[in-house]
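With one protein chain withheld, the remaining protein chains of the complex are depicted in position.
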Amino acid sequence: MPWDFVLWFFLGSLVLGLVRLVIGPSTADRLVGLNLVAGQVLALLVLLAVKEDVALYLDVALAYDIFGFLGILAIVKYFTKRRAS
Amino acid sequence: MIEASLVLMLLVAILSLAARDLLATIVLLAVFSLLCAVVFYYLHAPDVAITEAAVGAGVSTLILVWAVRRTARGEEG
Amino acid sequence: MTPRTKWDLVRFVSTFSVLLASWLLFAGPPDAYSIAAGTLSAAVLAALTYRFFLDDHEAGARHLIPNPLLLLLYLPYILFRIYAASFILVYDMIAGRMNPRIVHFRTRLRSDLARVVLCSSVTLTPGTIAVLIDEDHLLVHWFNAESGHSGRARREIAESMERFLGRIWS
Partner (left out) sequence: MNPAYWMELILIFLGMGFALIGNLGVFLMPDPYTRLQASATCSTTSVISVILAAMVSSGFSPTTGKLAIILLYFLVSSPVATTIIARYAWESGIVPWRRPKRRLGKGGSP
């Protein structure tokens, strides 16, 4: 199984998501980029743990999975402007 | 591959310093701490990586968002 | 014992059992110290948070207990739906056939938990994203909408999942 190639592929496509995060015109676009980067980093962590074959390393992916969307939740909770209607 | 992650971290840090909108800075710092967790992972320190992922993604973003809300968001205010 | 105290006790015990189960799941191979520490911390956390874990008005326990066999069957079903819908979405994106539209419809589900699971399933299926959910009213962004008609949208997006979920949380 060519794991190394897959790891490089996900690191490269993470850069693609990062560009959307930087150039996004509105905050919603930036959050879409953050969601994208977070998903690919989760895949990267899982692949790394399976490559090393240590079950303890999967805890990083699990902790990131649980706490990952708290940042998005905080930004959305404190910066929501009600639409004027 | 660890070199590529470090270069990416440097890039994200520079971009977060150069951003005009403080909300963009917060989002970029979240990505920075994520890549930092990947680098710790490569250095065979999974416990540090767990702490970095939890604190960097959740708590530090929460504190920064709170601070930005209490002060001004842009450069002009 | 008044019904009030009984309901408080039920809420405390269910919160405690969920917390203890997740502790045992994460703690790995169990030994005496880990089980004792887990029981103690689960008791303290349950005493602090049982008011938020189960809301006060959710006294109709029939809406909360799922059918466990069907709940296990729902997982492969939703995985199949995700794969099928994402092949369709990728084909639409490559062929350039996009016609995004906001549609809204009402669900027939009664229980809150089933509505949340329906909202998550609609979002998880590529091609549709639930934008807002307000009681039984769903606002859905549909990538390749055939029509803006509400009944047609409900039939295309949510009907089969809704029937399945209605059988789980009956």
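Things to note:
First chain written, first letter: the chains are A, B and C, and each begins at residue 1.
Note that a contact is a pair of C-beta atoms (placed from the backbone, for glycine too) under 8 Å apart; a residue touches a chain by one contact, two chains touch by 3 or more.
Remember, predicted model here, so these are calculated numbers, not experimental data.
Taking the full assembly into account, the omitted chain touches A, C. In the full complex, chain A contacts the hidden chain through residues 1, 6, 9-10, 13, 16-17, 19-20, 26-29, 31-33, 35-36, 38-40, 42-43, 46-47, 49-50, 53, 55, 58-59, 61-62, 65-66, 68-69, 72-73, 75-76, 79-84. Against the chain not displayed here, chain C makes contact via residues 25, 75, 78-79, 82-83, 86, 89-90, 93-94, 98-102, 119-121, 123-124, 126-127, 129-133, 139, 141, 143.
The rule we apply is simple: only the chains that are shown with their structure count from here on.
Computed from the mean C-alpha positions, the centre of chain A lies at a distance of 22 Å from the centre of chain C. In whole angstrom, the spacing between the mean C-alpha positions of chain B and chain C is 31. The distance from the centre of chain A to the centre of chain B, each centre being the mean of the chain's C-alpha atoms, comes to 12 Å.
Listed for chain B are no residues, as none touches two or more other chains.
Within the complex formed with chain B, the residues of chain A that make contact are 4, 7-8, 11, 14-15, 18, 21-22, 27, 30-31, 33-34, 37-38, 41, 44-45, 48, 54, 56-57, 59-60, 63-64, 67-68, 70-71, 74-75, 78-79.
Contact residues on chain B toward chain A in their complex (touch as defined above): 1, 4-5, 8, 12, 15, 21, 23-24, 26-28, 30-31, 34-35, 37-38, 41-42, 46, 49-50, 53-54, 57-59, 61-62, 65-66, 69.
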